[in-house]
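A single protein chain has been omitted; all remaining protein chains appear in their positions.
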Amino acid sequence: MPDTALYAPATTQGASVVSRPDVTVTRAAPLARLAFRGDATAAGKAGAAFGASLPMAPLAANPVGQRAALWLGPDEWLLLAASGTVGEEVPWALARTLCDEIATAVGTHPHALVDVSERNVALIVSGPRAAALLNTQVFLDLDEGAFPVGQVTRTLFTKAEIVLWRTGPDTFVVECWRSFAPYVEGLLANG
Amino acid sequence: MTQQNRTSEGGRIDRGTPVTFTFDGKRYQGFAGDTLASALLANDVHLVGRSFKYHRPRGIVTAGSEEPNALVGVARSRAKHASGEATPNLRATQVEIHDGLAAESQNRWPSLAFDIGAVNDKLSPLFVAGFYYKTFMWPKRFWNRVYEPFIRAAAGLGKAPTKPDTDTYANTYAHCDVLVAGGGPAGLAAALAAARSGARVILADEQAEFGGSLLHERGAEIDGKPAADWVTDAIGELGDNPRVTLLSRTTVFGYFNQNFLALAERVTDHLAEPDPALPRERMWQVRAKEVVLATGAIERPLVFPENDRPGVMMAEAGRIYANRYGVVPGKAIAVATACDSAWRAAFDIAEAGDTIAVIADLRAEPPAALVERAEALGIRVEPSCAVTGVIGKTRVTRVLLGRMSDTGVVPAGEVEADCLLMSGGWTPNVSLHSQARGKLDWQPHMGAFLPGDPVQAQRSAGSCRGVDGLAEVLADGARAGVAAATAAGHTGEAPVFTATGGDAGSGWWLGAVPHDRDASRVRAFVDFQNDVTAKDVKLAVREGMHSIEHIKRYTTTGMATDQGRLSNMNALSIASGALGNEIPQVGLTTFRQPYTPVTFGTLATTSRGDLFDPLRKTPIHDWAAEQGAAFEDVGLWKRAWYFPRGGEDMHDAVARECRTVRESVGLFDATTLGKIEIVGPDAAEFLNRIYTNPWTKLGVGKLRYGLMLNEAGFIMDDGVVGRLADDRFHVTTTTGGAPRVLAHMEDYLQTEWSDLNVWLTSTTEQWAVIAVQGPKAREAIAPLVDDIDLSGDAFPHMSLREGHVMGGVPCRLFRMSFTGEAGYEINVPPSRARAVWEAVWANVEKLGGCAYGTEAMHVLRAEKGYIIVGQETDGTVTPDDVGMSWAIGKKKPDFVGKRSLARPDLVAEGRKQMVGLLTKDGKTLLEEGAQVTVERSPARGTSALGHVTSSYQSPAAGRPIALAMIAGGRDRIGETLHVPMPNGGIAVEVVQPVFVDPEGSRLNA
Amino acid sequence: MTRFSFWELARKALNAHQDWGHQWRKPDPKPEYDVVIIGAGGHGLATAYYLAKEHGVTNVAVLEKGWLGGGNTGRNTTIVRSNYLWEESEGLYDHAMDLWQDLSQELNYNVMYSARGVMMLAHTVHDVQVFKRHVHANRLAGVQNEWLSAEEAKAYCPPLNIEKNIRYPVMGAALQRKAGVARHDAVAWGYARGADKYGVDIIQNCAVTGIRRHADGSVSGVETSRGFIGAKKVGVVAAGHTSVVMDMAGVRMPLESNPLQALVSEPVKPCFPCVVMSNTVHAYLSQSDKGELVIGAGTDQYVSYSQTGGLQITTHTVDAICELFPMFRRMRMLRNWGGIVDVTPDRSPIIGKTPVPGLFVNCGWGTGGFKATPGSGHVFAHTIARDEPHPINAPFTLDRFRTGRLIDEAAAAAVAH
Partner (left out) sequence: MLLISCPWCRVERPEIEFRYGGEAHIDRPAQPADLDDHQWAEFLYMRSNPKGLLAERWRHVHGCGRFFNAVRHTVSDRFVCVYKTGEKCPDLEALAREGAQ
C-alpha cells in the first residue's frame, strides 16, 4: 500500500476525528508539499528530480514510496513527500531540498514551484463506509468503477474546496486548506 | 379506546402492538402500522380539520400524499405542542403513529367542532373568487389597520413552530444507473428488471412500505403468489443486491436538468424513540443515468354539491383503509362513481361484511359483470344516477340521488349513509415527467394527459402513463427497467411476470356533476383545501380570466398544499366548458417542484451553526480569545477586533491600543490577508498588466504598494507586493478580496495572456503574518531574528528578506507599515505561528506594548490617510478620486482598467475626491456614512457633496478625525462644509487627508 | 365598466355573481396604433395605463406573448422599498413608493399594498457602515429609512435571533417602515383593467417576431404571430426577453438574462410581521396574506431562459433562512419557481430612448423590478409620450455605459478589507 508509506496518522491529541467500526477519520502527519506548474517538458524534468514522475493523464496520481505526484490540472501538480522519520513537525528542510533539486533539474525551462507544505492539512478517511461518509458532502460518484483507486481530483466538500485522492478501495485522503479543516472535520464527525 | 370501525381480521397492521396517541388532546388507540388517518377512522373520527377560507368541517378524503383536508399539527408529545415544537400541516394520511404522538387539528378556534371562523361560510355569497380585489379599499387607512390584519389572521392553516428545531438533517449525494420513482407494481418490476441487468439501482417510494396498490389488492396474484407476498420476495431480492439502494418513506420531490433528482427521506418521525444520532430527514441528491417514473395514478373526486363533507372519501381510499388497515370507514357506505374501480372498493367492503347502501354510477350502462357481482352481494345498483348532495354537517348522514336524463336531473330519493365513496376515474400522475420538461399529450378517450416524449433520459411506466391491468403494468415496468438499464450500458432481458386481478377498468368523469339543486345556494367543491367551487371557476372565466394560469391565480384553485393533485383536472374541465374551448387549448398549469412539500431543514441539510459556513480562524485566534479579544467577521474569517482590558469598553480599548502603537509597539494578526505567489519569467510583465503600478524596475528584496482596478477603471483591491527573485513575487490582497483577486488574475492570465509564462499559487495559508508596529518594533523582534540584519540601512522601509526566526523557523520578513510607524510583518509557517507570536509578545509586553485588533488598525491607518478598499472606495472610485494617481505607471501602454479611466464621466469635473474632515468644535465624532453638504440645514432633496467614509477618535491627533469623499474635494481644502444630522448640522473643515506625520519620517525610524 | 366596491360586491351577490363583466376585453389587433407596448407585465401595463390617463394617448396596444402578468410580475417576492443609496435610484424608487401608497384607490383594484416595513439586517461591521450610509443619504433625500439597534430590530421582528454567539450575529438593521409587500397578480390585473377602461387594447397570445423600420430608420411597426401591427412608437418592456426583442431592431444591449428563483412555504398563521432581508447570508423573507412564508432565492450564474434554476440556489437560501430563523426549520417548502431577469452591468435599469427613432426601452430591472412598477410605468409613459425622458429616468440611459456614469447600487456594498 503506497499510501501508508506517505500518509501516516498524526499522533497528536485529537487526531482521531471519527472512530467507528465501519469508518475512521484521522488527521495525517505533516508532509512536504510543493505546487508545481509548467508544461510537459518542465514536468518531465521535475519528475526525474523528484523521484516520482508527474502524471500526464488527468486525475492521475503517481505514488512512489514516500513520494507522490498528483495531477491537479493540465499544468499543475501537487508533489507530496514524507521525511522518512515519524514526526509531527512539518518537514521544511525536506521541502526546501526538494525545491532546490527540482529547480536545478528544470533549470531555465519556464515553470513555477511553490512550497505549500503548511497550506494544506490532510485527513485519512478509511473503512467500508468511507465512500458513503464522504458522499454526505462530496458530490462525486465514488463507486470504484467511477472513481477507481489512484484517482485524485480537486472538488468541493459542500462549501470547502478539497483534494480527494482514493488511495485504496476503502481509503481516501482529503487534503484541504488549513483553516477549512475544522469545517471538514466537523461535517465528517456529524455525517 | 374502542376501534369500532376496525375489522376483526386482515390488513397489514400489527394487531399485537397497540399504539396510543392523542388527537386534540383526546387519547385514542391504533395499531403499529396505522397512519394517523387510518387510526382515526378506526375510531370513527371523520371530522379532522377546517378548510382554509370558509372554515368548513372537513374529513379524510384520501389515503395518500395528495390529501387536501386532513392536515394536522404533529409532535412527538403534547408537551412539544405546548412548547411550540410541533410540525404544522402534516397529512394525517402520511403520519405513522407511534406511542405518545400528539396531533392537533388546525385553523379552528376555539375548537374543531365549534369554530368561530365558520362564520366565513355564512358570508360565502360575498367571499367568492377574487372578492378581496374588489373591496377593502375605503376608507383607505382601514386597509393597514383593520382589513389586512383581519385577512391575515384568518389565513394560514397550522401554526408555525416558535422554538428552534433541535432535530438534525442529513444529506447524501448518490449516483446510479437507474432511479425508479415509485415502488408499486410498475416500479418494482422496473427495479427488478434493471437490477437483474446489473445496473446500479435506487428505488424510492414515499410510503412506509413498498408495494403501492399491491398492498391492498385482495385478490390479485403474481407468479402464483398473493400480490403482497410477491412484494415481500421482490424487496428481499432487491435488498440482497449490493448495487440496489432501497429508499422507503422517500419522496422524489424534484426533477432537475440532466437527470438530477432530489429526494426527501423521512428517517425518524415514525419512531417513538429514535436513536439521537439519526437525522430526522435526509435529502438525497441523485444523478441518475436513467430514470423510470412509476408514480401511478391518482383517483379524481366528483364535483357535486356538498362533496366536501366529512365522510365523503375517495373510493380507492376506502378500499385501502379496508384492505390494508382493516378499517371500514362507516356503517352504511354509499358509492358514487363513473368508473369501474370504485365498484371493487364496494365489493371488498361488502365481502368483509359491511353494508354498501348503494352504488350510484353516472354511466347508463356500467359493465354487466360488475352489476351481476353487485347483485350477487345484495348491493343496490343505480345506473344513470348522480349524487346531487349530502345531508349532514360534520358527518354525512344521507346522500341525495338524482336520475340523469336527456332533459336534466330529476330527484331520485335519498339513501341513509354515514360514508360516501366517490370516484371520477384516475388521473395519471405526470408531475415528475412534467418537471423534467416532458410535454403532456391530451388523450380525449381517457380524459387524461399522458406523458409525451421525454426530454431527459427518462421513461414512464405503468398507470402514470395510462397502462391498466396488473399484468400489463408489470410488463410495462419490466420493459422500462430493462430499457433504462440498457441505455445505462447494461444488458438484460425483461422478466416476465404472470398476474391475475388488479385491473382498474374503464370509465371516467371530468368536471361538475349535473344536479337538480338550486345552483345559487349549493356549492360543489373543486379544490377542497382552498374552498374553490365550480361557481368560482366559472366566475373567473366570466370576468375575463381566460388563461388557466389566470383562473388558477384568481380562484386559487390548485394552489393549496396538495398542489391541485385532486382538483386540477376538474377545474380545467369546468373552465374549458365555460370557455367553450377544448381542454388542450385551455392548457394545463405548470407542475413545479417540490412534488410534495419538503422540510426546510431537509433542504438546508447539515449547514447550520458553526458548520453553516466554514469558519476560518488564524493560528493566533485561540491566543486572542484567551486574552479576551472581541472578534469581527470578515468574509469567512474571524478577526480579533479589539483587546479590552479590565473593564474597558471598545472605545477605551481602541484608544489605548492606538496610543501604545504610536508610543512603543503593537502586535497585530494579519494572517487573513490574501497571499499569492506569482512565479515565472514573465511575472513582472504580468503584474505590469494587472496592477496600475510599474513593476519592471522593482528590485529583488523590495516591496511596493500595488493598486488593482477592474476593467471598468474602478479600484477593486490593493496590497503590498514583494519581489523575492527576478521571476518570483509575493503578492498580498485584502482579506475579503483574496478569492476574487486570484480569480481575476487567473481570468486574464488564462484567457487573454496565455502567452505569458507565469503561474499563480495561493499561499494565504502557507504563511501566518504577525505585524509588529511602532517605534519599538525593531527592539521587539530583534532578539528573535536569526539571520537578517535589521539595521535601517541594511533593511530599509519597504523591503523584504527571507531568513529564519527563533532558531530555524523559516520566515519572510517584510519591513512595511499600515500604521505610519516603523514596522515589520513576520511571515512564518502557521504550524509555528503561535510560538513565534508568543515569543514576540513576551518582548512586546516587556517594552510596554500591546496586541491590537482590526479597529485600532483602522484608526492608525486613517490617521495616516491610507485607504481601506471597501470603505473609502465602494466600486465607483478611481485612483485619482482617492488621490492615488501616483500609483499609476504613466509610461505603461496598458493595464487592466486603464482605457476606462479615460471615459468621459471618469475624467469629468466635480468627481468625489478623498479629503480629511475636522469638526469645527474639535469634539464631535462624525458618523460614518453621514452626508456632507454646503448648507448647514439643507432642504429635503438637496444633493450631497459626498459622505464620510471613515471617522474615528484619533488619540494621536487628540481629536476626532474623518475621511470623506467630497465632490471636487481637493479644491475645497480649507472650506467649511456641513454634516446635516437629525438634530442639526455639524460644521466641518475640509483638510488634507493626513493627520499624523505627513512627511512620513516615522516610517524610516 | 363596473366600479368595484363592497356595495357592488353585495349587490352582485344577490344574483349569485352572474352579472360581473370582463375585467379587460379580448380585442383583435387593429392595423395600427400610436403606441405599441411589447410585454404585458406590470411595467408594460402600467406604461399603457399612464399613457392613456396622463398623456391622453389611448390608441395603444399592449402585446403579450403569453398571458398578461405571467412573467416576472407574477413570479416575484413582491417586496416594495425605496431606500436605495444613489440619488438617481432614490428618485426612481421613491417615486414608485409614492404611487404605491394610493394605488388601490387609483386603480379601483385592491393591490393589497401592505406597509409592514422592510428590514435589512447588518451582520458585519462593514454592513453597519454601508447601511448607515444609506440611512444618512436617504434622510437627506427625504426617503424614509432608519437605523435600528439589534434590540430594536428584535422588537420590530420578534422571531429574529439576536444572540451574539451565532454564526452571523445581527449587529443592527436598516428599516423602512412604509415599505412592504403587495399582491403581485392584482397589480398586473389592476393596471390591465385600468388601461382597458381607457381603450387600450391588451392582446394576449400575440408574440412579436420582428420590428419593422422605415427607410429613415425609424420604427414603423411590429411583426407578430397575429400579423403586422403598425405603430408610430414602440416601447419594449420585455424583461428577460429584452435582448431578444431589441435584437429584432438591431440594437445590442448590455444585458444578461438569468433564472431567478423564489419559493413559498405551506401557509401558517401569522408568525412573521415584516419583510427581512439579509445580504450577508443571502436571504429575504416575508409572510404573505395567505400565510405562506415567501422567500427570495438567488440567480443562477449562467445566462438562461429556462425558468428552472438549480436546486443548489434554493438550498443555499433555505439554509440561510434556517440559520437566521431556526424555528422555521420544520416548515416546508410548498412551491418553488423561477423567472428570467435581465441584468445590466450596474444592476440598475435602462429606461429611455434607443438609437432607433420611435423605439423606447424599459429593461434591466434585474431582481428588483416589482417594487418600481408604478414609477417605472409612469416615467416610461412620459418618455414615450413626450419623446424625452422624465427627469426621474433621465439618468437611466443606455448611454451611461459609454460615458461611465454608472448607477451601481451593488458596488456601494462592495466588501473588502
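A, B and C are the chain letters, set down in written order, and residue numbers restart from 1 in every chain.
Throughout what follows, a residue touches a chain if its C-beta (ideal position, glycine included) is under 8 Å from a C-beta of that chain, and two chains touch if they have at least 3 such contacts.
These numbers come from a predicted model, not from an experiment.
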{"item": "Neighbouring shown chains of the undisplayed chain, as defined at the top", "value": "A, B, C"}
{"item": "Hidden partner chain, touching residue among C:T224, C:S243 or C:T317", "value": "C:S243"}
{"item": "Residue among B:P893, B:G958 or B:G974 that touches the chain left out of view", "value": "B:P893"}
{"item": "Contact partner of the left-out chain, one of B:P796, B:P904, B:G922 or B:G984", "value": "B:P904"}
{"item": "Residue in contact with the excluded chain [from C:E256, C:E292 or C:E409]", "value": "C:E256"}
{"item": "Of B:F260, B:W442 or B:F631, the one touching the omitted chain in the full complex", "value": "B:F260"}
{"item": "Full-complex contact with the absent chain, from B:D14, B:D649, B:E711 or B:D921", "value": "B:E711"}
{"item": "Touch residues of chain C, complete complex, unshown partner", "value": "241, 243-244, 247, 252-257, 301-306, 308, 310-312, 342, 345, 401-403"}
{"item": "Touching residues (missing chain, whole complex) on chain B", "value": "256-258, 260, 285, 287, 437, 455, 711-712, 743, 746-748, 750-752, 754, 893-894, 898-900, 902-904"}
{"item": "Footprint left on chain A by the chain that the document does not show", "value": "58-59, 72-74, 76, 139-140, 153-156, 161"}
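Keep this in mind: only the chains that are shown with their structure count from here on.
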{"item": "Separation of chain A from chain C, taking each centre as the mean of its C-alpha atoms, in whole Å", "value": "50"}
{"item": "Distance between the centres, which are taken as Cα means, of chain B and chain A, whole angstrom", "value": "34"}
{"item": "Residues of chain A touching at least two other chains", "value": "none"}
{"item": "Chain B contact footprint on chain A (complex, rising order)", "value": "30, 35, 37-38, 75-76, 89-90, 92, 96, 110-120, 132, 135-141, 143, 146, 158-160, 177-180, 182-183, 186-187, 190-191"}
{"item": "Residue numbers on chain B that touch chain A, as the complex places them", "value": "168, 170-175, 200, 285, 287, 606-607, 610-611, 613-618, 637, 677, 679-681, 757-759, 761-767, 810, 829-831"}
{"item": "Residues on chain B engaged by chain C in the complex (per definition of touch)", "value": "52, 84-85, 87-89, 125-126, 128, 131-138, 140, 143-144, 148, 151-153, 155-165, 167, 169, 254, 256-257, 260, 262, 283, 285, 437, 519-520, 535, 539, 542-547, 549-550, 553-554, 556, 559, 561, 563, 590, 592-594, 597-601, 603-605, 607-610, 612-613, 615, 632-635, 641, 712-714, 717, 734-737, 868-871, 873-876, 900, 903-906, 927-931, 933, 938, 940-944, 947, 980, 982"}
